[in-house]
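Shown here: the complex without one of its protein chains, the others still in place.
Let's turn to chain A:
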Amino acid sequence: MNKWVTKWIKIYLKCFINLILFHRNVYPSVSFDFTTYQAFNLPQFIPINRHPDLQEYIEELILDVISKLTHIYRFCICIIDKENGLRIEKYVLDFGEFQHQQSNEQDDDVINETEVFDEFRSSLNSLISHLEKLNAIKDDAVSFEVVINAIDLELGHRGMENIKNLDAKLGYDRDINWTKAHEDENLPEETEHVGLYKPKINMTSLVGCDVGPLIIHQFCERLTLSDGTLESIYSNMDESSIMESLP
């Protein structure tokens, strides 16, 4: 993986995360600015959060993910209900077919940044148009978390060691920062949600990237419940459905 690919993935992940946080109202929309520059050129105007801590968190998260990218086949941003920790939405980037090893050096010359950014624009626009159609989320109702699916990766097993420099510290932190989780169906326990309709997951495929080694698939999942627990999150769930049904 050469440096340009690393840079492009950074840009892509940054746009991806910020778009989700903006459109799902995880943070107040006034804290976002539409910008094309955030330490590097973005493919287009993207709402980027201005909070320094959040920026730092996202930056470190991205670097962490990129450092493990050879082992990761899925990267998920989950929108969770603040009250009960239910994952109501999940945005997934699939790195299953990502080409980590380049076949030969000439690929560097073949890929053009304009092509890459064109592809990023397509992918991000697809995400935006999907996010815009979703029901709006009430203020202060959700948080977000990051989940990765990995192969051949055992984290958190490093013992105490002498940390001599910043790289070692970052490596240690990035090893310790992750905890193990079950790969569940993302469904709430059925005993709690007994009703006429079982909870379902609504999955939508979005446009991904396919430029040279950058092969990323994108899809998102949405939990649908029938018992009205989600009404506390979505601001105008019933109204919108009524509006849509009207001619």
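The rule is simple: a contact is a pair of C-beta atoms (placed from the backbone, for glycine too) under 8 Å apart; a residue touches a chain by one contact, two chains touch by 3 or more; residues count from 1.
Note that in this section contacts and distances are computed from a predicted model.
S.K.: Of the options "Electron transfer flavoprotein subunit alpha", "DNA polymerase delta subunit 3", "Light-independent protochlorophyllide reductase subunit N" or "Origin recognition complex subunit 5", which is the UniProt protein name for the chain that has been left out of view?
M.R.: So the chain that does not appear here would be "DNA polymerase delta subunit 3", according to UniProt.
S.K.: Of A:S126, A:T204 or A:S232, which one is in contact with the hidden chain?
M.R.: A:S126
S.K.: Decide which residue listed in A:I111, A:A150 or A:V207 touches the omitted chain of the complex.
M.R.: That would be A:V207, which touches the missing chain.
S.K.: Tell me which stretches of chain A touch the chain missing from the display.
M.R.: 34, 43-45, 114, 118, 121-123, 125-126, 128-129, 132-133, 207
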